[in-house]
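The other protein chains are all here in position, but one chain of the complex has been omitted.
Take a look at chain A:
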Amino acid sequence: MIYGEWRDYLAGIVAVAIITAITIVWHPAIGTASSALLFLLPVLPASVRGVRGAGLCTAAISALSYNFFLLPPRYTLRIHGFDNFVSVIVLFAVALVTTRLAYALKAREREAQAHADSSAEEAQFAAILAKGEGDEGVRVGLDWISARYGAVELIRDVESDAMRLGSLSASAAVWAAHHGEPTGHAATVMAAADWSFFPLGGDSDQAVLAVARPPGGASRAPAQIAQLCTFARLLGQARDRAALHRERTERQRLEDREELRRTFLASLAHDFRTPLTVIRGGLAELAANDARPELRALVRQAHRLDRMMDDLIGAARIESGALSPRMEATDMVDAVADAVDAVAPTLAQRRLDRSVPADLPLVRADPVLLRHILINLLDNAARHAASHVSITASKRSGRVFLLIADDGDGIPPGEETAMFERFVRLAGSDRTGGSGLGLSIARGFADAMGARLSAEPSGEGGARFVLDLPMLDGNDAA
């Protein structure tokens, strides 16, 4: 800063020479006092561009010239009398202050310029990051920083990734990531490191931007550190955006797949239904007139297919949230009888103990859903029972409990809830013919009606399903 550009020095010297010539030639007219004022002028061209050295130098030359050429005794450097000394000092002081002011002005201008430059650079960087899709933007951004600031690296995980830069740099990187402040070269923390580290911020506390110290042992300017800090933050935001974008795409993909599955299920249920009904009706008619066992088996299978269809539709309805039960007074005794009739073909080989008191109170339920639940539970029991299935009903404290038990292999401990999930077939039980949907749909329907369905081991080692429903009038407790 002391040694500025030669042009300013030259301008000062030339100006002094001109002023000297003018004042010498017209000395009698101008007078010594006014000459002193004229000698202030050369300082202006020298210092106007803010070169401090040129201003000071010109001030000194100006004061000396004034002293030498104009102050009596003229053509000596001797200062005669204190008043002359004062005028030289004042000349020098004014020149000095002028230079300082010009310099300060220039410095402020430079500061503003630097500020504008850094803002512009920041905007440019943000634009570059925004242009690239996802991770591509981050990569281009890194290249851009690298082109301006030298070697750059993005350390994705400071704990595993930074060690290759040496242990001091690794410590600095970890510090930057965990404490969210710049570290390393030219920062306040661990300035001895060869790299500077800037936290990316945002969602990641493991990633930092590493920038190598400038080659040749120079020190990075604080302004650059601040700028890189901003870049790292923008880079972090870009990374977060990219991650968010990835996440959203993934979720969209999952949703699309689910939608497809649902549509497929619904169309399967509906479009198969009609031909199936025709086949079942035809088969039932044939079987009524013909006692061949193959026919009866065909009827049974058609029934099963029909129930499966019911299940699929039920599942689709639960899934789509379109299930709105119509609650009405329902007679449990009739419902059980109806359901037993429906699964009669499957139940045929099992002994059925039915103990449903005829005086059971009415319950609040959707008869269609209730029938479906009972059919599914009975079908499940019939398929798993070794020899017999029992249905027991009772009422207790405002609710009606229906227990359906079998003497099959039972439920493995801890699986009491899992078995209600869709497409679950419990291990160890070679279940025949189940779709894996039945229990799940029973549970779904029960939930929709406000009934409770649970499973527990039965006394005979098999499984027991408990369905409990609210009475029509909950206060009518026996």
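Criterion: a contact is a pair of C-beta atoms (placed from the backbone, for glycine too) under 8 Å apart; a residue touches a chain by one contact, two chains touch by 3 or more; residues count from 1.
The rule we apply is simple: contacts and distances are computed from a predicted model.
In the listed set "Probable potassium transport system protein Kup", "Cytochrome aa3 subunit 2", "ABC transporter substrate-binding protein" or "Formate dehydrogenase", the entry agreeing with the UniProt name of the missing subunit chain is "Probable potassium transport system protein Kup". Within the whole complex, the absent chain has one touching residue among A:Glu121, A:Asp135 or A:Glu181, and that is A:Glu181. When you scan A:Ala193, A:Leu283, A:Ala405 or A:Met419 for touch with the missing chain, the hit is A:Ala193.
When the omitted chain is restored, the residue from A:Ala170, A:Met419 or A:Leu437 that touches it is A:Ala170. Mapped onto chain A, contacts with the missing chain fall at residues 1-2, 76-82, 84-85, 158-159, 162-163, 167-168, 170-175, 178-179, 181, 186, 188-193, 219, 222.
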